[in-house]
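The other protein chains are all here in position, but one chain of the complex has been omitted.
The block that comes next holds chain A.
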Amino acid sequence: MFGRKKPLWGEKPPLSSGYDAVIIGGGLHGLATAYFLAARHNMKNIAVIEKRYIGFGGAGRNTAIVRANQRTQENLPLYKEGLELWPVLTKELDFNLMFYNCGNLNLAHSEAALKAMRLQTASAQFHGIDIRLVDRKECKELIPCLDISDRPRYPVYGGMFHPAGGIVRHDAVVWGLAKGAAKHGVHIHQGTQVTAINTDKGRITSVDTDKGKINTPRVLNAAGAYSAALSWHMLGIKLPISVLTIQAMVTQPLKPLLDHVVSSGMYHCYANQTLKGEIATGAHMDPWPNYTNQNSAHYIKHQAEALGEFLPCLRGVKFMRCWAGLADMTPDMAPIIDGNDPFQGYYTDCGWGYFGFKSSIVTGKYMAEYMASGQCPDMLKPFNMRRFENHRLMGETAALVNYSPDN
């Protein structure tokens, strides 16, 4: 990528005047869909249009956690298959995605939280997902530096351990997918912005970009945080989305001390130790919509306090870097996946909030099937847009939280 070396995804392709499919957004979902369209459905004439550079959005900013311990019947099978795909994709792309299945431990700080986890564990086990409830002593065995005494403001009551989850190198996924897609003939146009989507008699006909017009019968809106503004602005379709900034950070590198991803809803915090030794941590979302991508002193303080409470050995450790990205949140914390409605050839894959990394590969796989055949695969059917009108929201949140304006 530097000096005279070519980018992994080839030299800058020419912008054709027509493509079989145009994908708006060079994020995880856009690139995954493009890859599977070209690799599995033999559609070679595809463009990914990215206004900045691939991975600029949530794709390059997330904390790379993958898991399949969701709550609802609709979500569980999708994430289960998503988790199983990492090793498969590593082989298929011939690219080291650094899947590290260290397991996720969710802490419960009350009887009520344990009860909710009991239900969640049973639902996940019903789908054959590797997950179990653990008591306070087992939490300590998994994470020796965890404070399980009565000293913290919210003492640990137990938890839910999901050994199959872990982390995957998110940049590697972006690069691997881009390389794989380009190898199959996909054109990746960076620094190109889609400015309009054109329709005629209820069908998609073309998109306008700042580099020229592209004729196409199929468009995928995979613009991440900008998907809702784009949908309203370009097609007059409002989406039930709120765009919130979500922040993350890493500490200075430390000796190995944390073998699993640990998270606490009560402290509103999750953490894991990277292979470099840093503690990567995050969770906070701004409680009001904004597109700023900025960190706040309020949150840095919150994060330091929360970590110092349940992992007291981290007190005094320094944060080294912090960053933020945007999350497109829906009221039921499930995505919006739809197609051919209200325009033939228009597809939507957005509303991924802070769970769009773990779902990217599997959704791309099914989205490609959807776009190639025009038929919605069963796996994606529950996520259609009409569910809001039909009052069929999914209960992905265990408890009402304070960070979405909808709750």
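Of note:
Heads up, the rule we're going with is that a contact is a pair of C-beta atoms (placed from the backbone, for glycine too) under 8 Å apart; a residue touches a chain by one contact, two chains touch by 3 or more; residues count from 1.
By definition in this document, contacts and distances are computed from a predicted model.
You can't see one chain of this complex, but its UniProt record names it "Sarcosine oxidase, subunit delta", from the set "Sarcosine oxidase, subunit delta", "Putative sulfate exporter family transporter", "Simple sugar transport system substrate-binding protein" or "Monovalent cation/H+ antiporter complex subunit F". Screening A:His298, A:Arg315 or A:Lys381 against the full complex identifies A:His298 as the residue touching the chain left out. Residue-wise, the contact with the chain that is not shown comes from A:Ala228, picked out of A:Ile65, A:Ala228, A:Val261 or A:Ala283.
Per the touch definition above, the residue from A:Pro155, A:Pro331 or A:Pro377 contacting the chain not shown is A:Pro331. Chain A meets the missing chain through residues 226, 228-229, 232, 238-243, 287-292, 294-298, 331, 388-391, 405-406.
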